Structures are given as structure tokens and as C-alpha cells.
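The structure is given below, and queries will be raised subsequently.
Showing just some of the chains, left in place.
Letters A, B and C mark the chains in the order given here, with residues in each chain numbered from 1 onward.
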Amino acid sequence: MEELRPLDALNAARNKNVMVDLKNGYRYVGKLKSFDIHINIVLDDAEEHYGGEIKRKLGNVFIRGDTITIISPA
Amino acid sequence: MEELRPLDALNAARNKNVMVDLKNGYRYVGKLKSFDIHINIVLDDAEEHYGGEIKRKLGNVFIRGDTITIISPA
Amino acid sequence: MEELRPLDALNAARNKNVMVDLKNGYRYVGKLKSFDIHINIVLDDAEEHYGGEIKRKLGNVFIRGDTITIISPA
């Protein structure tokens, strides 16, 4: 993730494992499949974490962008 | 849900059962009938869950997009 | 509510009784008279519910869209 604009960094992370942290304290870990300019995200093979524990395996998941705080490599 | 853009993933989930989690902790489980670019959602045969319990059967339900955190297969 | 876009579902509910749940826990039950793209809603013969109890009879009520979580048949 070292490109010129923030969305270039997300583009470089496609098909790689990322952690997506939400404003409500939940974290989703999975393979980044797609995103858009609103930072809506789709992960594949995703797990839901809360309070340091895995809560659910979700397969794929659509995450609404305005609920996200950070996205980082897993 | 493996298409190029996040909304393609929602499109692929039409007429399938999904879970929609809200910022207030409520979850709605039902068949995805329609959505728009604001991620407003209509589910059919929907159930409302809270704290791990089914609270109500709702038939169909319109969910305002800005209250949603994630959407995943049920 | 089985049309192609979420607002079609609201259109099909015109003049029918609906429940509108707000982010602050209040619920308004009444006949759906009108709505717009912001999901601003006008109900007729409306009742205000909170904590499972009817609090007030309101006649008609304008509900600002950004305060709404879900709309479902009553």
C-alpha cells in the first residue's frame, strides 16, 4: 500500500487478507474482493472478531463504508 | 459475492437469505429482494433478532442504508 | 413489498398500515401517506410507541428520514 492516493492502496490489497475495524468495535478479517469510493468493502472467507475473540465465520461479507475506521493487512 | 464492485456482490445475493446487522445491535434475517446505491435494503420473510434471540417475524421490511454495518449470507 | 428497488416497496405500501422504527427507540404506527427519496415519511392515524407501550395518538406525523432504521407492515 504505497501508491499516490489512498484508494490505490486498497487496490493493491485486492485478493490479500485484510483486517477491517468498525466504529462499533467489531473487526472483520478476510480476503479483500472489492471496494468502491464510499469505502464499501466485500471480504471473502471472512471472520468476525470482537473483544479479541472470533465470534463467527461469515464466508463473504459486505461492509458499509461509513461504519469503517481502518483497513490494514492481516 | 465475488464480483468487481461491492454492489455486484449484493446483486448476486438477490433472492437469497442474508443477515443485515444494524448499528443499534439489531439483526434482520430474510430474503434479499432489492437494494439501491444508498444500501437501502428490502428483505422478504424477515425476522428481527436482538441479543441472539428472535424478537419478531416481520414479513417484509425496508431497512434504511445508513443504519447498516454489514450484510452477509444467512 | 416485492418490487425491483427499495422505494418501489414503499410505494406499494401507500395507504397501508406500517411500523416505522427510529434510531432513538421510538416506533410510529400508522397509515403510510407519502415518502420521498430521503425516506422522509408522513403517516396518518399515527400512534407513538416506546418500550412496548403506546405513548401518544398523533393523528398525522412527519418523520425525518435520517432518524429511521426500518419500515415494516403493521
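Keep this in mind: a contact is a pair of C-beta atoms (placed from the backbone, for glycine too) under 8 Å apart; a residue touches a chain by one contact, two chains touch by 3 or more.
Owing to the predicted nature of the structure, the values given are computational and were not obtained by experimental measurement.
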Identical protein chains in the complete assembly, only 3 of which are shown: 7
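Operating definition for what follows: only the chains that are shown with their structure count from here on.
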Distance from subunit B to subunit A - Cα centre to Cα centre, in angstrom: 18
Separation of mean Cα positions, subunit C and subunit A [Å, integer]: 33
Where subunit B touches two or more other chains at once, by residue number: 23, 66
Touching residues (chain side subunit B, partner subunit A) in the complex: 1-10, 23, 39, 65-66, 68-73
Subunit A residues within the subunit B interface of the complex: 22-24, 26, 28, 33-36, 40-42, 44, 46, 58-64, 66-67
